[in-house]
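Here the structure is laid out as structure tokens; the discussion comes afterwards.
With one protein chain removed, the remaining protein chains of the complex are shown where they sit.
Up next, subunit A:
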Amino acid sequence: MTSFASCLTSPLAGAIVALSLLASSSMTMAQVKLGQTTQAGGQQEIATQDLVTSMSSDIVSIQSNFTGTEIVIFGQISDGLKKSHPDSKYDLAITVEGPSQDITTRRKDRFLGVWINRHYETFQNVPSFYAAATTRNVGDLAHRDVLDDNAIGLFHLNLPVSGHSGVPVNDRDDFRKAFLELRQQEGLYSERPGAIQFLTNTMFRTTVPLPANIPVGAYKVRSFLFEDGSLLARQEAQLYVGKVGFEQLTFNLSRNYPFFYGLLAVVLAVLTGWLAGVIFRRD
């Protein structure tokens, strides 16, 4: 957390850094080779399938003037990578996933004329933030199983429910749908087909907006390379979202020393009230 202050790079400056890093193929970038898991079976000549990505900044600092930001993700598909067919196209998917949460979805029903929360379903360990950027419609990228396994696309997110749910089985889909819709309305879940642009045949770029209400914590940024429906390469990076300075201090105080935090709030309130009395005193 202490390193946040030193990493307040703007997206633009970060992008330039990212480009230069790409050019020098720096060691800071993780490279994951996927020799066996690809479905391009039997084609031994494409063993060097590589996907390299870099973010404009791997730290998002939340200060008092934070109103949301965006991260730029650059990537390069290795030149050594040969397509199985000369005219086949690459497809890409990049997902950004926030730290997990347990979220309860409730449904109101009319009870004695009054609308109250009745049925509820708790989704456990679901991402607090999820953004998917793809080159085209998620369903066209790959087979459903591949998308489900890698959580690519809103409808392929794994949303496990807690055991003690009182929701009728045929209503479960409604809860799932309502949950996804509400999260999308809050700007915390998104799926944007066509949001990844190719700069050259092998170089791509996308921008992921991070709204002002993003939760703090460690985020996973995953990139996937597809060709004709088969997953060629996968790469994962970390992104930290954290409060810095006064916001961090205040938050930590409220969590680590709640009594003193409360006392401080009271002292501030009494002081403000007293000060107003002194300033506006009329007699």
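The rule we apply is simple: a residue touches a chain if its C-beta (ideal position, glycine included) is under 8 Å from a C-beta of that chain, and two chains touch if they have at least 3 such contacts; residues count from 1.
Just so it is clear, contacts and distances are computed from a predicted model.
Chemist: Can you pick, from "Trehalose import ATP-binding protein SugC", "Probable membrane transporter protein", "Xanthine dehydrogenase family protein subunit M" or "aminomethyltransferase", the UniProt name of the chain not shown?
Modeler: Answer from the record: the omitted chain is "Probable membrane transporter protein".
Chemist: Tell me which residue among A:Ser128, A:Ser190, A:Thr206 or A:Gln235 touches the hidden chain in the full complex.
Modeler: With A:Ser128, A:Ser190, A:Thr206 or A:Gln235 as choices, the missing chain is touched by A:Ser128.
Chemist: For the chain that's not shown, point to the residue among A:Thr105, A:Thr134 or A:Gln235 touching it.
Modeler: A:Thr105
Chemist: With the missing chain put back, which residues of subunit A would touch it? List them for me.
Modeler: Against the missing chain, subunit A presents residues 62-68, 98-109, 113-117, 120, 122, 125, 128, 175, 178-179, 181-183, 212-213, 215-217, 243, 246-248, 250-251, 254-255, 258-259, 261-266, 268-270, 272-277, 280, 283.
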